[in-house]
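Got a structure for you, questions after.
Complex shown without one protein chain; remaining protein chains in place.
Chains: A and B, in written order; residue numbering restarts at 1 for each.
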Amino acid sequence: MMRRALGWVVSSVLLLPFPVLILLSLARRWPWPAVFPRDLQTQQWQVLLTDSSSLGAIILRSLGMGIGVAVTATALGFACSRSLARHRHRDRLTVFLYLPFAVSPVVLGVSLLYTFLRLHLAGHFLGVMLAQMIIAYAYAVLLLSAFWNQRIEALVELASSLGATPWQLWRRALVPMARPLLAVCLFQTFLISWFDYALALVIGSAQVSTVTTALYQYFSSGDLRLAATCSLLLILPPLLGLALNRRLLSATIATRLEDIDG
Amino acid sequence: MIRRPVSDPWIWVLLLLTAGPLLGGLVFMLLYSIGLVGLLTDGFTLRYWSYVVTDGQTWRSLLYSLFIGSASMGASLALALALQAALRDQLRRGALGSLLFLPLAVPPLTAAVLSVEIIGNGGLLSRLARAAGWISAPADFPTVLFTPSGIGIVITHMTLVTPFLLLFLIRIAANERLGELARVAETLGASPWQSWRRVSLPILLRSSAPALTVYSLALAGAFEVPLLIGAQSPAMISVFIQRRFGQFDLRTRPEAYALATLYAGLAIGVLMALSAWRARRAPCERRL
Partner (left out) sequence: MFCPVIAKGLRGRTLLLALMLSVGLVACERSVPPSVSPPTDWKRIEAAARGQTVTMAMWQGDPAINAYMLEFVVPHVLLEHGITLKLVPLQGDSIVSALLSESEAGRAVSALDLVWINGETFYQLRQIHALYGPFTDNLPNQLYIDWSNPFIGRDFQQPIQGYECPWGNVQLLLITDHDRVPQPPTDPAALAAWIHAHPGRFTFDTGFTGMSFLKSLMYAYLRQPDALQGSFDPAVYAQLRSDVFDWIVSVRHDLWHQGETFPTSTAQLHELFANGEVDFSMSFNDGEVDNRVASGLFPANAIAFALKSGTLQNSHYIGIVNRSSQAAAAMVVANFLISPQAQLRKLAPAIWGDGTVLDAKKLPEFWRSQFAQAEVRSHAPARKAIQPYARAEPSPQLMIELSSDFRRRFLHD
């Protein structure tokens, strides 16, 4: 009985953000102590979709950056993860992969800014993507190195002895086998870019608008209704992604940490 | 198994993409902070470092960050362990198991906005407390946001981290076959509490300790949540560095670099210690 009740409490806490954000995005006035907004209006959505610094273009850019980062990081990460998994100094190399997580993104951004300015990458979305790539790539290698076990290695050797070219091996055997893990990796590396604010701020030097920088602008204008509306836009793609690969995630999510575990 | 030599090109890619920018950036920051790089420098100087190292705010911010990071992690872990013990099967079956994934879709910026709207003085909980007749004004509601105690930051981090830890713990429990072990312990006469305390908990913690340490570091360096709902002072380290870096007082830039170097150095130190500790601890335990 108690257990059931606790289950309900936990479920409601997990669900609570969504009605709160939706109500805020539709509220006209919601003064304390009203538990529900007094009047509803669609003005916040209109502001966001029409007025604002062409939010449509910003969303497209952020999506593009996220997809670009996800595909590049996952592809490179997959290729490198095998070399890492087989490497003599695997553990020592793995420490490098933790680095971007251990030092904060702000420190990472600040340390890269000068070089990026020199290369004309600061203030440019390619620069922001490249910086996000460093984190996404490290994550991809950590996640995907879990794929390489003795069974896979045996299979690789068998295929090579049967005369498969490396290209055939990857294309026909390894990628299809790793597909569920690759899907999770794409999703998570997409989120690293899609949720990023610190690097967009420091490397983007305010000249690269993303959905997160737009959200921050609304937050600092004092109109939390707009920040909430923008938040919903930010949450939507990952929710869709979760709906699509929840099953995959449940099988592999823990590998994220487990692999940090080494 | 074939051990490839270091000349494996993909290993070079790996080094180029991880150690390259990070260590390169670190060296650059160090050079800048001692006046060897930078347009305005007039040569080698330790004055920025001596300022940063002797400034009480530096250490306050560092300690505060480490405290918030470990408090966030500690509280989330405690909650996750408690929920795991209390909810058990409910977590794996049914709706709750799926709902646990929802927070993965919530970015830190949004979590901070939600905290203002839910646990802030004028938030939903305060409104409900008023409806229940417990308080009569927003100021009567306990203040958790924008306060030096940082409790709002910890709570917000907990909402982001706990579901994730729960998923992680469930996974470890399955991998290590904790259920079976617990049953063995209980048939041998242990109470459920004893079997959890003496068998399950040590296994869970041991296999997750390194991951949790790295995660705590990431939380200590968190930026968005303290930026939006943290106190003005003390500031967490990422906010502190960014503030120093963005100021137009030219002197604060080398200081910001010194601070960032200091923090990165500390984080790397912790990582190295972790890796050394793991290398010493039973190498045979390692998979692959």
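As a working rule, a contact is a pair of C-beta atoms (placed from the backbone, for glycine too) under 8 Å apart; a residue touches a chain by one contact, two chains touch by 3 or more.
These figures come from a predicted structure and were not determined experimentally.
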Handout entry: Hidden partner chain, touching residue among B:70, B:98, B:143 or B:275
Key = B:143
Fill in the blank from the handout: chain A positions in touch with the non-displayed chain are 27-33, 39, 41, 43, 47, 51-54, 113-114, 117-118, 120, 122-123, 205-207, 209, 213, 217-226
Handout entry: Interface with the undisplayed chain - residues on chain B
Key = 38-40, 116, 121-122, 137-139, 143, 146-147, 231-233, 245-253
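Here is the rule we use: only the chains that are shown with their structure count from here on.
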Handout entry: Interchain centroid distance [CA atoms averaged], chain A/chain B, Å
Key = 17
Fill in the blank from the handout: In the complex, the residues of chain B that touch chain A are 1-4, 6, 8, 10-11, 13-15, 17-19, 21-22, 24-26, 28-29, 32, 37, 83, 86-88, 90, 95-110, 112-114, 116-118, 122, 124, 126-128, 130-131, 138, 159, 163-164, 167-168, 170-172, 175, 207-208, 210-211, 214-215, 217-218, 220-224, 228, 237-239, 241-242, 245, 256-257, 260, 263-264, 267-268, 270-272, 275, 278-279, 286-288
Problem - Complex interface listing, chain A residues touching chain B - result: 3-4, 6-7, 10-11, 13-17, 20-21, 24, 32-35, 76, 79-80, 82-89, 91-108, 110-112, 114-115, 133-134, 137-138, 141, 148-150, 153, 191, 194-195, 197-198, 201-202, 212, 215-216, 219, 224, 227-228, 231, 234-235, 238-239, 241-242, 246, 249-250, 253-254, 256-258, 260-262
